[in-house]
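The structure that follows is given in the form of structure tokens.
For this view, one protein chain was removed and the others were kept in their places.
Right, chain A next:
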Amino acid sequence: MRCPRCGRSRLVAHPELDRLAVAHVDCDAFYCSVEKRDRPELADRPVIVGGGSRGVVSSACYIARMRGVRSAMPMFTALAACPDAVVIRPDFASYARVARSLRAMMEALTPLVQPLSIDEAVLDLSGTEALHRAPPAVMLARLAARVEAEERITVSIGLSSNRLLAKLAAGIDKPRGFAVLGSEAPHWLAARGVRTLPGIGPAQERALVARGFTTLGQLQALGPREAQSRLGPDGPALVLRARGIDTRRIDPARETKSVSAETTFDRDLRTLPALEAELWRLCERLGARLRDKDLAAGGVVLKLKTAAFRSRTRTQRLHAPTRLPDTLFATARKLLAREIDGTEFRLIGIGAAPIRPGAEADRADLSDPALPRRVATQQAIDALRLRFGAAAVGRGRGLGDTGTGGARTGDVKTEPR
């Protein structure tokens, strides 16, 4: 079958095509696609975007993926699998420019665009048919074409009735895909393994398999009471998701879920003073990042990766939202101190989660009389740095040797949800 209008064979058919309005748009191997676009000579080479010899894979192109390279894989493993890969340091500013352009294209379709990360967003196109004089499916096909024409990268689109199913659909014929999940979704899910659901990782999969659940169909069969007794308090919600039910709204205002900063050391660190020094610098960067985005941290997430590549994540809610580096540091330091057990660490990161609006940051606290002065000090530091540069002024804690040598391998990154 070919399209009667353009004659091409790339067709999407579904009986409910014109009734579905929630779309998940996901860029294909985003960082690599941008790099390949800007450096056409790399088009047929395996490309990995990631940090340094000790870093991890941020993004792998589809050629590299065919050789077994995966996101978040340590770089040396990736290079063992694919020795001729071209490794590129990420250029986040460039990716952010493309992401902004994509977002503008999506916002031309509907105001209900919620970015989930730099290269993913979910859109609610309900009620836009009259405006665009075309159903959502057509507008999304045009969006994909426009992205390819203007930004010269490809996206995969999933169209369904809710966020969960749209995300699953987007993965169905990636890359450059367009898939639809309608009322057949529960049946489609039933045959699939529990890992299909976003958010179920290896640990939860093992726990479910141990209880006898390997397919989503087995979960679908559970009633709410049975789900509770066999799967615990989160059981009923899990069963709903296994049936493809998702009531989350698309909320363009709440785009950012976490802001974080992390750094990989050139040599492994295991003592508190050495790790503390790194932590302080990250807290300063996280504070600055939160300030720039007019956000605040409602809690702190400390991330450590051991020399043996085991991740440790520790979280602590804050009494009140903050973006003061010393408050972030005081909280994170306590979490860090508990992890010091002789283990060598290769990476430390700190994140803010949950994210709160900037207006809530560091409001007067009756139990912290020194807070106004600390806020004023930070503002003075920020003002000096703005005028004379980041190195103009800092706290004594930030001086001294660093485990990352002179070269920064860390990156402050924002992970929109």
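The rule is simple: contacts are C-beta pairs under 8 Å (C-beta built on N, C-alpha and C of every residue); 3 or more make two chains touch, one makes a residue touch a chain; residues count from 1.
Everything that follows uses one rule, which is that contacts and distances are computed from a predicted model.
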Can you pick, from "L-serine deaminase", "NADP oxidoreductase", "Cytochrome c oxidase subunit 1" or "Beta sliding clamp", the UniProt name of the chain not shown? "Beta sliding clamp"
Given A:V194, A:L219, A:V259 or A:A320, the one touching the chain that is not displayed: A:A320
Among A:L11, A:A145, A:A359 or A:L386, exactly one should touch the missing chain; which is it? A:A359
Please output the residues of chain A touching the missing chain, sorted low to high. 316, 319-320, 331, 334, 359-360, 363-369
